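Would you mind keeping the following structure in view while I ask a few things?
Only one protein chain is missing; all other protein chains are in place.
Chains: A and B, in written order; residue numbering restarts at 1 for each.
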Amino acid sequence: MTSMATNISPMAGARRGLNVGHILLTALSIICALLWFFPLYWALVTSFRHDDETVKNFGLLPENPTLDGYLYVIQHSSLPIWYLNSTIVAVSVTIIAVFMAACAGYAISQLHFPGRRLLWWIILASFMVPAQALIVNHFIIIAGVKLLNTHAGTILPMLITPVTVIVYKQFFDSLPREFREAAVMDGANPFQLLFRVYLPMNWGVTTALAIITFIGAWNAFLWPFLAAQTERMMTVTVGITAVQDAFGVFYGRLMAGAVLAGLPVALAYIIFQKRVTQAITLSAGIKG
Amino acid sequence: MSKYRTSEVLVAAVLVAPFVAIYGWMFIYPTIQMVQLSFTNAPLIGAGVWVGLTNYTRMFADKIFGAAVWNTAYFVLLTVVPGTAVALGIALMVSRLKGWLQSVILSLFFLPFVLPVTVVYLIWDWLLNVQFGILQQVITPIVGRPINVWRTIPWFMPFAALITIWWTNGFSILLFLAGLRNIPKELYEAAALDGGTRWQVFSRITWPLIWPVTVLCLTIQLILQLKIFDQVYLFAVGGRTQATMVLVQYIYEQAFQKNSGGYASAIAVALFVIVVAFSILQFQLLRIRGNRQ
Partner (left out) sequence: MAHVELKDVSKRYGPVEVISHLSLSVEEGSFTALLGPSGCGKSTLLRMIAGLEEITDGRCFIAGTDVTDMPPAKRGAAMVFQNYALYPHLTVRQNIAFSLSLAHASKQVQDEKVGAVSRMLQLDQLLDRRPAQLSGGQRQRVAIGRALVRDPKVFLFDEPLSNLDAALRSQMRIELARLHQQVKTTMIYVTHDQVEAMTLADKIVVLDKGVISQQGTPLELYNRPANKFVASFIGSPAMNFFAATASGQAGNTVSVALPGGRTAEVTSRGGKLPANGTVDVGVRPEHLRLGAAGAAGSAFDGKINIVEQLGNSTLAYVDTPAGLLITEGEGNLQINPGDAVSITVDSSHAHLFGPDEQVI
């Protein structure tokens, strides 16, 4: 295939019109990408500017870069606590939701038990029901068990991630049955089959789902915004805008806060790019 | 003889127990409670009295509810088709590139998608700041004066839509890229040998083969954008929120600001019905596609 492609390109290159078009299109792509990225770049640049400079310098680089914005945000706002809260919430949601989904997806895919079809229908149903429609009742339930303004209260409703179960079920469905049979002959029980064969066989699926769940949980706004209303219990995502006077009207500080709030998920994406892509195509049911 | 093996059922029970507990508590129970509550006049916290269909009759007469439905629909209209078209365009551009250039360009387009909504809000609020926002440098020459887009009603939804497209488009781009990658290379090679022009290749090969992915993107976006809340809420805070009210925002307002859990639940049921109806439509579309393949 590859050799075919390389054989074709000199042929196409023989038509000079195509070559110019190719360069133009590539240049256009680069320009569009840079424009698309510009808002993020501008936020980054602003975060390194001095306060007086933010309102008068429209240059692409800060005149004399400073970390004042960052230092102020870290020292004078609750951002470090919010960071901790976000980490606790996002990591807990990721671990619990992915573990739960792997177990349930495995049982539904591989084991015969009464209620299996019913469970599958509940998952498909929860896939359709908008979480936003349930905020009132989530609030009532969490308030009822006195978990408002606790991490547990923030975490619980966020554990409903049906796509994770669906992806796991389809993954287990797709494995050749010989692996199961070989493991059974080797003496594996159903738990060992799951944790020593099926999951380790393809950590990629689990990693992909974990990263996308983490990003989703870190970014969640509506529910954490309702569930954690004291400043000390807020997540970063909510805190940076909910607390109006957190940074004052200083754009350098605001952008520094924004950069810090987005940094973990941006890094997660940059490091695990392939897995994020895989998770998205898996969850949409397209083979990438 | 029983259909099930006892040991297997026990294992399954252990494995699905956490799932059943959480979904029962956090999905089935609140869903039932939502419907139940919509027939009462309950406040946010506390018991209410059964009022029959009162909340629903009130809802259909409620001007703000009507506005919320309209605004939601308007937002959907502004985001779904334009967003999908932009995503397809970007995917076509990116798919032509190779190697590291492709992954760098793709990351630039995709990065906004992974950011929290509040970060997106802060960045765009700054970019569009009426006094110091850099985008006013673009707006002023066109309109003649700087515009406070979040306080100017006709500008609000188009900009909210624009930012939403910028923010969430990475998802559709990835789906389109995966779809484009699934088109066999041989088809393009054959078309090149047949001397097809760029446009012919797109309209005769790429477009028909990418159409199923387009439908998928459209329906996913449709369902996602019906549930719009975060951006609209954040940009509208402190302004005339009623004019730009969307459905989820109205649920939020009724429950958490007007303390009427019953009425909020009725609106939630309405949202629920709309989203489920579109989801079933999506499901059917995907099934039709699945059957055809």
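Convention: contacts are C-beta pairs under 8 Å (C-beta built on N, C-alpha and C of every residue); 3 or more make two chains touch, one makes a residue touch a chain.
Quick caveat: nothing in here was measured; it's all calculated off a predicted structure.
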> The chain left out touches which of the shown chains?
Replying inline: A
> From the list A:34, A:95 or A:182, which touches the chain that is not on show?
Replying inline: A:182
> Per the definition of touch given earlier, which of A:30, A:81 or A:197 contacts the omitted chain?
Replying inline: A:197
> If you put the missing chain back, which residues of chain A would it touch?
Replying inline: 176, 178-179, 181-188, 192, 196-197, 200-203
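Just so we're on the same page, only the chains that are shown with their structure count from here on.
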>> What's the distance between the Cα centroids of chain A and chain B, rounded to whole Å?
In response: 15
> What part of chain B is in contact with chain A in the complex they form?
Replying inline: 3-5, 8-9, 11-13, 15-16, 18-20, 22-23, 25-31, 33-34, 37, 44-45, 90, 93-94, 96-97, 101, 103-105, 107-112, 114-119, 121-124, 126-127, 129, 131-132, 134, 137, 166, 171, 174-175, 177-179, 181-182, 185, 189, 192, 198, 213, 216, 220, 226-227, 229-230, 234, 248, 251-252, 255-256, 261, 264-265, 268-269, 271-272, 275-276, 279-280, 283, 286
>> Which stretch or stretches of chain A touch chain B in the complex?
In response: 1, 4-5, 8, 11-12, 21-22, 25-26, 28-30, 32-34, 36-37, 39-40, 42-43, 46, 54-56, 58, 96, 99-101, 103-104, 106-108, 111-114, 116, 119, 122-123, 126-141, 143, 156-157, 159-160, 165, 189-191, 194, 215, 218-219, 221-222, 226, 236-238, 240-241, 251, 254-255, 257-259, 261-262, 265-266, 268-270, 273, 276-277, 280-281, 284-288
